[in-house]
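I am attaching a structure below and will ask some questions about it afterwards.
Omission of a single protein chain aside, the complex is shown with its protein chains in their original locations.
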């Protein structure tokens, strides 16, 4: 049974007046046609310091999302498995890192560990899956992502990853601008700040995407996989 | 005297843990070189129903920002006057409306009043000022704005308008991606939802822009105007 | 019967050495799936001065393509009729012209006739067809065209219009970059300069598009229309 349009993590912080003003956005949510999963910045850096509160890991590992990242790991693994079983492409983004000694950006990327922007092993791309290297928040900005999605005949996105208030938001707004129907999987997105996480999901849900729960998205993907076996 | 980096409207809702995690972003704020004012969507629609609470005007005038819009009107007039006195270009955006009976977009723009997307008279463009017509949230998406800014030799932006959680945020993130130093004038931006307004300003301040107070920006522009007279 | 890959208007000016070097591009040409017609800049200006040599009309009507424009008129009418019969969208571009006294561009658009950038009446958009207003050569640059094509689920383009060496070329290169399969209809594209027309079609055919003859494209569209009636 579908949960209410406002039955999401932001319930405890959005006041009644705001909810009422936003009723104009109320609608049925759904996963779109010809979807791809867009997995934003699931790199090692976000998990550094382990499954502990952000405030504790932050001092040593600036940019880590601590326990918020680790909590999203199992549902994200489920999401990827279900997508692959359904033949839905999984597309990754990560930060652009220079190769071959030639600097292609001006970014100050302090030489930490070499694999800090590699996708976390538990979530790693399968052979042949697309990884987009980006310099900015949006996975679309300054990258060929739109051209790859066009060539893959993708018409909608299932978005997950981090951070909700940074790269996930910027990528989702761009995806909407390009004309995609977007689903954001609530349990598979995370941030360092809980209030930013909640308010950004609230904004995105009303304006640019359908925020859905992992069980709804898994059920849809299992349906697709079932049809595929029959066909 | 410069106010503290966190001395802004979000003080009452951002918890101490989050403020601490975000200390890595602490820095000196400033108006950049060769600025232009970017005035986002200051059209009549945002002011409909008059200077009353959003909840009251919203029923009749969906999309109005009510008293939040009206409160920002005088400082925005001051901002424009100071910019023009300093020779700083003022660039506007508004929503694209079809002309000549040919539909150029799929948007459902219910035929309300004809002038609903005209810039409000009190804030109207001067002859020769640029107005960008857009279909999406960002003033950069699907528009020639970046080319105009390049031709104007603009290297930084002073951003105002509405809504903080919609077009202002999307435009500011894109401006940052394109390499501009951005200032957001707190008193000259507004939204229908106060929590969205505050959290979006908080996000933007730390990640993509310097949120500054109107008196700081006016002082800077008056300085520029002074130098201009001397020269 | 399909004509040879090099059986096109450039045959008389491309030397044997070049043809041999370009044999690596030889392939079967075809109209792609889910096409739209993209009609570039078929505005009145291109036809001014009438069906006479470009050199004769050019003095009075700078920018006119004279007899080259007029020759392409009947096949372009056939192309549009066949596309509409097949349910294939026709999308137009023209130059952005300012409205409401506010200048949105720096372009020096000498105040000639008011309708100079209206689409020529014989080729005019039908109600509901999309017109993209642009400032630059490419119909994609600084416009929301890519978003509209995505929303229309268009995966390939059938391109016509003018000029071959200007807006048609720039738009076709961008369309290829975005991942579309492109067909250019030889008899429905034109230019002021014949050598530029021929060499640009040669370049585009080998690198970015399938240059096809009008009868091949009409046959394909008639096939689509036939299937549509049956279904």
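Letters A, B and C name the chains as they come in the text, with residue numbers starting at 1 for each one.
To be clear about the criterion, contacts are C-beta pairs under 8 Å (C-beta built on N, C-alpha and C of every residue); 3 or more make two chains touch, one makes a residue touch a chain.
Because the structure is a prediction, the values reported are computed rather than measured.
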Check: Where does the absent chain make contact, in terms of the chains shown?
Finding: A, B, C
Checklist line | Full-complex contact with the absent chain, from C:14, C:85, C:124 or C:152 | finding: C:14
Next item on the list: From the listed residues C:69, C:123, C:137 or C:157, report the one that touches the chain absent from this view.
Entry: C:137
Checklist line | Those residues of chain C which, in the complete complex, touch the missing chain | finding: 13-15, 17-18, 20-22, 24, 54-55, 58, 62, 136-138, 141-142, 165-166, 169-170, 173-174, 176-177, 192-196, 199-200, 202-203, 207-208
Next item on the list: Could I get the residues of chain B that touch the absent chain, sorted low to high?
Entry: 146-151, 153, 155, 177-180
Checklist line | Sites on chain A contacted by the missing partner chain, in the whole complex | finding: 99-100, 102-106, 118, 125, 127-133, 135-136, 141-148, 151
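Assume only the chains that are shown with their structure count from here on.
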Notebook entry, point to check: What whole-number Å value describes the gap between the mean CA coordinates of chain A and chain C?
Noted result: 39
Checklist line | Chain centre separation (chain A, chain B; CA means) in Å | finding: 27
Checklist line | Junction residues of chain C - those touching two or more other chains | finding: 146-148, 151
